[in-house]
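A single protein chain has been removed from this complex, and every other one stays in its place.
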Amino acid sequence: MMAIPLAPHPDRALPADPGTRSVARRIYERTRALPLVCMHGHVEAQVLADDAPFPDPARLLVVPDHYVTRMLMSQGVPLEELGVPRRDGRPSETDPRRIWRRFCEHWHLFRGTPSRYWLEHELAEVFGITVQPGPETADLIYDELMAALAAPEFRPRALLDRFGIELISTTDSATSDLAHHARLREDGLGDRVIPTFRPDSVVHIGHDGWRKQVEELAALTDVDTSTYDGFLAALRRRRAAFAEAGALATDHGHLGTDTTPLDDSAAAAIYARARDGDATADDAAAFAGHMLFVMAGMSCDDGLVMQLHPGVLRDHHEPTHEAFGSDRGLDIPVGTEFTRGLRPLLREYGHHPNFRLVLYTTDETTYSRELAPLAGGYPSVLLGAPWWFLDSPDGMRRFRELATETAGFYNTSGFVDDTRAFPSIPARHDLARRIDAGYLARLVTEHRLGEDEAIETACDLAYRLPRAAFQRRDAVTACR
Amino acid sequence: MMAIPLAPHPDRALPADPGTRSVARRIYERTRALPLVCMHGHVEAQVLADDAPFPDPARLLVVPDHYVTRMLMSQGVPLEELGVPRRDGRPSETDPRRIWRRFCEHWHLFRGTPSRYWLEHELAEVFGITVQPGPETADLIYDELMAALAAPEFRPRALLDRFGIELISTTDSATSDLAHHARLREDGLGDRVIPTFRPDSVVHIGHDGWRKQVEELAALTDVDTSTYDGFLAALRRRRAAFAEAGALATDHGHLGTDTTPLDDSAAAAIYARARDGDATADDAAAFAGHMLFVMAGMSCDDGLVMQLHPGVLRDHHEPTHEAFGSDRGLDIPVGTEFTRGLRPLLREYGHHPNFRLVLYTTDETTYSRELAPLAGGYPSVLLGAPWWFLDSPDGMRRFRELATETAGFYNTSGFVDDTRAFPSIPARHDLARRIDAGYLARLVTEHRLGEDEAIETACDLAYRLPRAAFQRRDAVTACR
Partner (left out) sequence: MMAIPLAPHPDRALPADPGTRSVARRIYERTRALPLVCMHGHVEAQVLADDAPFPDPARLLVVPDHYVTRMLMSQGVPLEELGVPRRDGRPSETDPRRIWRRFCEHWHLFRGTPSRYWLEHELAEVFGITVQPGPETADLIYDELMAALAAPEFRPRALLDRFGIELISTTDSATSDLAHHARLREDGLGDRVIPTFRPDSVVHIGHDGWRKQVEELAALTDVDTSTYDGFLAALRRRRAAFAEAGALATDHGHLGTDTTPLDDSAAAAIYARARDGDATADDAAAFAGHMLFVMAGMSCDDGLVMQLHPGVLRDHHEPTHEAFGSDRGLDIPVGTEFTRGLRPLLREYGHHPNFRLVLYTTDETTYSRELAPLAGGYPSVLLGAPWWFLDSPDGMRRFRELATETAGFYNTSGFVDDTRAFPSIPARHDLARRIDAGYLARLVTEHRLGEDEAIETACDLAYRLPRAAFQRRDAVTACR
């Protein structure tokens, strides 16, 4: 088999209809080079703080990308053979070239997936690769990537500039000491790489290691977390430390959306049971819902934008999770309900001038039924960008089709990526801009919107809205 | 900024693909001028009975339209500033020009929404406005609208003729005295403007003011409603009065779809508890489901077509509801289940020759999963048009795509609008005709339907099916 050229087409992911495509091309042209604002990602702060060269193609593009390892696993390639380390110390592939070859041999599995789009974009536009991955080209590509990674212009901070990233936030546990962010600040990158406060590990009392986490919280804050009141005080202190370090937002992963507040004594009693290891599953669910309510109140006080992405059952295959750890045990979405779940929180804070809630989902049925009506009514609610499995060409198109007619464009957050794969960031933003250009172009071609308005809207979605959505609520000015 | 021309394109909302568009244009041309049948609207009978001039642009197009006020509220414009009256007597904007300016300043929020389409159509085609709303054009448009509204040809009855409305039904509480309809009948409009019987306020025993409502029912019917039997007798009498006044249908808003009948003594016991103020939430839910079953039986007797639109949680934000009243407190859809809920009712009446049930939903997931299979099987069931948030260009397109393959076209009711904004009626029907033309044109272009058949079907959807769907069931003839 001959090598197939890798040459991402300038019109890729634009609509098929030629008339719509030419409008889309004009719209896309106006957003293509706008700066990137990356407010919901999972890049490790350490990568940018250390600014060390990426080690090899496997550990850059395969091992850490659970979209990729998951697809390979689904066709029978064990995670060990992809170099994912086992937690029990049993062996796992260590030769990056062999991992890379396995990936290239299975390139056809990615047909029709966003991973294919992102990887093509990265390989071609970031690294200058000119042939498609495949069994015959694996070594060639590997060698070219290795050569590139050795060069200074492929270090993380150089890529930060090259990618045009104006602002990127990492996602950090409430118990992170933010040391990497401190180093970034010393290096003058403090306003460009900021943390996001993620308290999941301290609010989900049923999780393994919860008690250890709240003790770390105590150690970091010098507040005794043995009581519920102390726990809240410590959280407030951590939030202040994050805000001090530049954070603009919090991020909350919950299985459900319940936000029913408990009265103080009930919350304190559950907390006490959790400390004693006696909390029930019902306790855990009630406490998690209560803490969303409490955190919304804290957001009104400190202005941090609240992000919620519920509805994913983590570690569906427990044996794989036990062997390989988080994000490897197959996280699978479940049906999600927002209308009833968020009602207590929105009753209290939905009209609060300092409050902003950005909602994400992996359940598309909620776009037109619940999320667009909520975002199209409550001043505090924005719809986040299509999340995770839905951050894909057709997924993003459906999002606009299902949400816009009720929520409009201006109750959405604009595009935020959700990647832990740093070099995929430009590919993801580029794809979003193309899909939005295509959707807007259809509105223009169907005479539902003027082209000037469409261009202005596209720029808002790509740049102005994400900036405005994640401004601190105590310093908000309107987007236009 | 210069004023942007407002000139709705003749091809608006037709498909982008040129080949499909020319077929769609030919189909649309055949339905464009068909009379309007408006069987599910919320125009006040008084508007047509009084035939008074509309007061001003704000009170015509902004204040009463909760699609519009909701979107403005979602971006931080308080309802008070939009002139929505408060129930507690606290002040609310009274200057219509200032309200109109606020609306025009936020025109960009409506990009991509059906409100934008409807408003453009109304402004241009009903009122001859030639510039887009915006901060600079607000006063100009206001003055032109004021001038138009003073002219006799913009009075409600003149518009009724100009719009080509053959039949319009209002929605009226079971306790309405139908006095406006009596006046309309005296003026020779009794066969053209008819009431619809909506018993929600008397069957939902948990609602505020229920007891007062059933006492009004007693007063209107001269039947003692202190007992369950009396209540049923009074309902039958009111239904007869509505039928006498020309009503063809009933309309039922429920949170769920349960239709489980209670035995008489259980129903009577709940009714007695409700009279005493002792009914529980479970009582209320059981009674509501039971009454749907009972009302279906009454429909078999008196031939009134039954309409059901379940699945919306009313007044999601209670403080806003308390301040501004119904339809202002953010009604938000919830997931809805039809298969199990309707089973008791359909077991009993689903094949009854006198029974017709028209189903609406705001939960699109039920189109292909439940509603199309039910409508494509039961002789009594029709799918209503896409309702509320889904009465939109892409929403209507999805409805056809999701429902037609199982239900066909002839198990749908054809288009019914759901508006309380009288001058938006032609815009809404026009949009539906364009979307149906586009869907049918795709079937033609994909060689799944002949163009002659498509034209016939389009005319059926626009006119013949809504007429047939809402014929009295005791006087039915087939649509074709």
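Think of it as A and B in the order they're written, each chain with its own count starting at 1.
The rule we apply is simple: a residue touches a chain if its C-beta (ideal position, glycine included) is under 8 Å from a C-beta of that chain, and two chains touch if they have at least 3 such contacts.
These numbers were taken from a predicted model, which means no experiment stands behind them.
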Residue among B:Met39, B:Ala286, B:Ala375 or B:Ala437 touching the omitted chain: B:Ala375
Contact with the hidden chain (one of A:Arg101, A:Arg236, A:His317 or A:Arg472): A:His317
Touch with the omitted chain, as defined above, among B:Gly41, B:Gly112, B:Gly311 or B:Gly350: B:Gly350
Absent chain, residues of subunit A that touch it: 4, 8-9, 11-18, 70-71, 73-76, 108-114, 116-117, 313, 316-320, 330-335, 362-365, 389-390, 392-395, 398
Residues from subunit B at the interface with the omitted partner, ascending: 15, 17, 19-20, 335, 337, 339-340, 343, 346-347, 350-351, 365, 368-370, 372-379, 381, 400-402, 404-411, 442-443, 445-450, 452-453, 456-457, 478, 480
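As a convention for this text, only the chains that are shown with their structure count from here on.
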Whole-Å gap separating subunit A and subunit B, where each centre is the average of the chain's CA atoms: 40
